[in-house]
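As structure tokens, the structure follows; a few thoughts come after it.
Note that one protein chain is taken out, while the other chains of the complex remain in position.
All chains are identified by letter, namely A and B, in their written order; residue positions are counted from 1 within each chain.
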Amino acid sequence: MVMAETNVVRADGIFQPVLPKGDVVDMAKKRREPDAEKAKFACRDVRVFYGASEALHGIDMEIANSGVTALIGPSGCGKSTFLRVFNRMNDTIPNARVTGDILMDGEDIYGKKVDPVLLRARVGMVFQKPNPFPKSIYDNVAYGPRIHGLAVSNSELDYIVEKSLKRAGLWDEVKDRLKESGTGLSGGQQQRLVIARAIAVSPEVILMDEPASALDPIATAKLEELIDELKEKYCILIVTHSMAQAARVSQRTAFFHLGDLVEYDDTQSIFTNPKDQRTQDYITGRTG
Amino acid sequence: MSAFESIHQSDRAVKRMTRRRGQELRFRLFGLGAVIAAMVVLAWLTISLVGTGYTAFYQHHMTLEVFLDEAVLDPTGERNAENLRKANFRKIIQEAIYARFPEVSERRQKSALFKIVSASGATNQVRQMAYANPALVGRTLTLSVPTSDDVDQLLKGYIDRDAPEKRRKISNQQIVWVDALKATGEIKSQFNWTFFTGVDSRDPELAGIAGAVVGSLMALAVAFVVSVPAGVGAAVYLEEFAPQNRFTDFIEININNLAAVPSIVFGLLGLAVFLNFFGMPRSAPLVGGLVLALMTLPTVIIATRAALRSVSPSIIDGALSLGASHTQAVFHHKVPLAAPGILTGSIIGMAQALGETAPLLMIGMVAFVTEIPSGLTEPASALPVQIFLWSDSAERAWAERTSAAIIVLLMVLVTMNALAIFLRTRLERRW
Partner (left out) sequence: MILEIFLLIAVSSLGAFFFGKHLAQSRLALAPVGGLSDRAHSLPGYHGYFAAWLVGLAGFAVAALGLAYPKLFNGGLLLALFVAAVGGGFAFSYRQIGAGFRARIQVERFVKGALLLCSGVAVLTTFGIVFSLVFESLRFFEQVPLLDFLTGLQWSPQTALREDQAGQSGAFGAVPIFTGTFMITAVAMFVAAPIGLLIAIYLSEYATKRTRAIVKPFVEILAGVPTVVYGFFALLTVGPAIRGFAEGFGFSVPTQSAIAAGSVMGVMIIPFISSLSDDVINAVPQTLRDGSYALGATKSETMTNVIFPAALPGIIGALLLGVSRAIGETMIVVMAAGRAANLTGNPFEAVTTVTVQIVSLLTGDQEFDSAKTLAAFALGLVLFVLTLVLNVIALLIVRKYRERYE
């Protein structure tokens, strides 16, 4: 997907074009490349409690800086809970408590100085059920840039909206009805709108919580295609209950079982040569 | 700082974040402020009512040596009821108080002296005793009679002793007498039983809420007997039996709208239909109760429907599978299970009816009633109406009694609501 160059790109760092191509792309790549193989997140002994019950029992894991990492496991295994650790969405649940260290680029995201609101701007999230705001398509995408002050002019905002929608592969379908409500779109379109909404904030990471579970197969295929393109620019974590999906879109896969991280490896290895019996049972369909 | 500098970590973003956090805090404080404002008003209301009202629960009485002078009361010595009815008991009281201060001889002074006690209160008290036992005539009794409301207010500290005499309701001389009586213990404060056993009166020191309370209870009883069965019946019909058609929709819309009709309109209905069309008596608790019943009907219906809905429909299926008819399933299983909710809704509806004033004004339950009503068709008042009537009088003694009546009303309402909450939590079944 090639972005048209526009003259509203500002170079002062307030607004970085979302997924730019050409010169600006190089700039973005430069930022990323030196540490491409380093971990984006490093987790040590992460535990999550809901009230008194422990949902995650000490997870140690490193998430690669690029590519797609899939979290799989039977329902109730804690994979979604784990995903919500990375953007501190668990903070919004009363009684939920997270312990252990989660370092993002070496910085503890649960540190005292970290504002979860700003963290969430850096770590976007896409939910299981598409949740567009009951606003126009345009306002849905523009909402994030507006609250974070990413655009100083309307034309700049238009630019961000357009780029984000293009990047999410939705532009051609909605460009003539940007003023219509986002809730009027189909499920697959809504989910891509929500991704565009997340992209518009210029995150570094995108968390996806079973993003295809509410979609039909065709919309799912489109979404997977999109994830495949996005992985070039973003560190993506995806929770999925579909092993086929994990195999298709991810480079690395982590298998969770009853709140424990059982196995974490290249996707290839997990699916062809699982080392743990539980993993094997799960991927061969004996449990689940 | 990390290796990657996100735009969200730029100085500008951080600065902006400080501002956003400030907005967030302000927003939150506004919300908290609103909550506090509401609590403050509630506290203000409570404090202002209790502050004015608590003194009405005690009252000053004066111990008086009363000589039931035969020459005054019954000069013929026949001791029959006829003579006693005509007798001048007022003079007996006057003589009694003049005897306490023999030094006072001037007429105007004497008249001021008499104003220390409640004239009609003391007179009535002696009269009642003489009626009940004519043999008392000729004897000397030691009685505790209520002081006048001005003396009572003075001793409760509501009359400014330093104010110029002309702007006071009580003269310097009277203050001297009262203080003397207080010092000797002849004037004492005691619990104000009259407030609970008495009926409405022109004199605040004799006024009580018993008549109004009985009137309220009667009206409430009528309202309960009419609105709970009708309301529960309507709710059961609409929830369980009503076919899906326009008539049912019409009933539903009706009920929803009735719930929001201003209460005074129900009063107009009562006036036009019950009083003028059916010719029912004015000021009667029967009519008041009927009006309140119609007013609370939607509350009972809505609460009952909610209670019925919260019962699992599987109960009905279970009963039907055993061969029960639909009616049996509803009345044997669903209604009993919904009973706690129905009860709660009924109590809340009755509490609402108890506090209602406006419709009762329309049907004339606003009369000056000096007897405890003895029947549903007798003229009566109601507690909220009594509050309204008393609130109109400017004297401090009335304000005090109005507040006290409000305290009683609120206590009853709080008790009813607490009972409703208690029953709900106690009897509620979790599904």
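Going forward, contacts are C-beta pairs under 8 Å (C-beta built on N, C-alpha and C of every residue); 3 or more make two chains touch, one makes a residue touch a chain.
The structure displayed is predicted, hence computed values, not measured ones.
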item: Chains shown that the absent chain touches, full complex; value: A, B
item: Touch with the omitted chain, as defined above, among A:198, A:212 or A:227; value: A:198
item: Residue among B:258, B:306 or B:320 that touches the chain left out of view; value: B:258
item: From A:144, A:188, A:211 or A:259, residue that would touch the chain that is not displayed; value: A:144
item: Of B:111, B:325 or B:374, the residue in touch with the unshown chain; value: B:325
item: Interface with the undisplayed chain - residues on chain A; value: 87, 89, 92, 94, 117-122, 124-125, 127, 129, 131-135, 143-144, 146-148, 194, 197-198, 201, 207
item: Where the missing chain touches chain B, by residue; value: 8, 20-21, 23-24, 26-28, 30-35, 37-39, 41-42, 44-45, 48-49, 52, 229-234, 236-238, 241-242, 250-251, 254-258, 260-266, 268-269, 271-273, 276-277, 294, 297-298, 301, 325-327, 331, 351, 354-358, 361-362, 364, 366, 384-385, 387-388, 391, 399, 402-403, 406, 409-410, 413, 417
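The rule is short, and it goes like this: only the chains that are shown with their structure count from here on.
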item: Whole-Å gap between the CA centroids of chain A and chain B; value: 63
item: List of chain B residues in touch with chain A within their complex; value: 1-10, 12-14, 16-17, 20-21
item: Interface residues, chain A side, partner chain B - complex; value: 13-16, 31-32, 34-35, 38, 104-107, 115, 117-118, 121-122, 147-150, 201-202, 204
